[in-house]
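One structure coming up, written as structure tokens, with questions to follow.
Removed: one protein chain of the complex. Kept in place: all other protein chains.
Take a look at subunit A:
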Amino acid sequence: MDLNPPAGENYGHPEICFFHVVFKAAALAFYMLSALFFDSFVIIFVVTVLLSALDFWVVKNVSGRILVGLRWWNEINEEGESVWKFECLDQESLARMNKKDSWLFWWTLYLTAVVWIFFGIFSLIRFQADYILVVGVCLILSIANIVGFTKCRKDAKKQLQAFATQNLTSRLSSTIQSAFTVV
């Protein structure tokens, strides 16, 4: 992955990109700066966790779908077992996805988790159990999204390979068959 956005195109869905980033940034900023303005931990906790939860929902349901064409969820089937479902757009639409959008998506996803880990280490050093709780909750939310989407992407790549090999083998077998019929 490169550090710079792919050149030569604009963002495909600028509003969605904005929302994808704004909740994450707001949660981090609020966590960092609120100690300067607010005395009460409750407000810090509630607002930060709320922003994080909203961000989780937005990434899972909106920006994941639109920016990278992936989606994951959990279902309980008829036998009462829990199944994780991963879904992606078919290969043509995936190829048509805006590169800058997906670059932004993946980078911000990983970056926020790293920043939260950073904050967590700070709170650990200072022995502030309250703040560790906040960081813990936000970290769980970010990591859940990261794991879900990474699995989704791996699944999509697997399907692409399976499709490609299937295509290849079917074409190979048909050419062999035609060769034999000719002979």
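FYI, a contact is a pair of C-beta atoms (placed from the backbone, for glycine too) under 8 Å apart; a residue touches a chain by one contact, two chains touch by 3 or more; residues count from 1.
In this section, contacts and distances are computed from a predicted model.
Novice: Just by its UniProt name, which of "Collectrin", "SWI/SNF complex subunit SWI3B", "Protein YIP" or "Putative aldehyde dehydrogenase" is the chain not shown in this complex?
Specialist: Going by its UniProt entry, the chain not pictured is "Protein YIP".
Novice: Contact with the hidden chain only, please: which subunit A residues?
Specialist: Listed in rising order, the touching residues are 40-42, 45-46, 49-50, 53, 57, 61-62, 65-66, 69, 71, 73-77, 80-93, 96-97, 129-130, 133, 155, 158-159, 163.
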